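Missing here: one protein chain of the complex. Every other protein chain is in place.
Right, chain A next:
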Amino acid sequence: MTATTATNATSATTAAKPILELDNVSYSYTKGGKKVLKNITHAFRIGEVHSITGPSGAGKTTMLSLISGLANPTEGKVLYNGKDLAKQDRYDYRSHDIGVIFQSFNLLPQLTVAENIMLSMDASGKKFDKPKKELAVDLLEQVHLPAEYANERILHLSGGEQQRVAIARALSYGPSVIVADEPTGNLDMGTQEDIMSIFRTLAHEQGVCVIIVTHSPEVAAASDEVFELAPLRRR
């Protein structure tokens, strides 16, 4: 795949270096409450597709929130490029460095496909060498959507199509980490394969670190590395 996006930042030369690390991370929603995650240590490297699996309630989505900077760990540290995420501007981190594909897509229904994608571009504050609209169409092509979808309202799209738009949006500002929460949850096998191929292309050809939270064995099998979260002991 030779699609041109604004991402082409780094190549696979730095493949071995971890871009994102969890360092002995624990998390509980309430102070002193039940720990959803306990002492997790893991490293994510660019150019690889990582899967996080585990049974329901193991803390998969929580871990994704920590990685994507939506929450801060109760204990331990999340390191991005070796720097503690808790000490950075997490809004900047979210808008520049990481692209999150939410389980429920979190697209704005009243906007068109292109507008949703361009919103993220605007939010990143980055400069682009092409008009944003053209970039958006390119991105649609990259996620295997026809260009005429650009002016379609989100509500008129199917789940699989919305999923692709969400991926396109996450890619739009060229983040070095892509996080996806159950990206294939409600898709048929064919679409699932297609989406996984998109992720693999991103990781292997564009040097992006792709992290997928899933409980699908197929997805786990298709990824380069699997991190299995063990269920916490009930107290």
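Everything below uses one rule, namely that a residue touches a chain if its C-beta (ideal position, glycine included) is under 8 Å from a C-beta of that chain, and two chains touch if they have at least 3 such contacts; residues count from 1.
To be clear about the criterion, contacts and distances are computed from a predicted model.
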* UniProt names the one chain left off this complex as which of "CidA/LrgA family holin-like protein", "ABC transporter permease", "Spore coat protein JC" or "Membrane protein insertase YidC"? -> "ABC transporter permease"
* Asked: Which one, A:28, A:103 or A:201, makes contact with the chain that was left out?
  -> A:103
* Structure fact -> Which of A:122, A:152, A:194 or A:224 touches the missing chain? It is A:122
* chain A, residues in touch with the chain not shown (by the definition above) -> 65, 70-71, 91-96, 100, 102-104, 106-108, 110, 115, 119-120, 122-125, 169
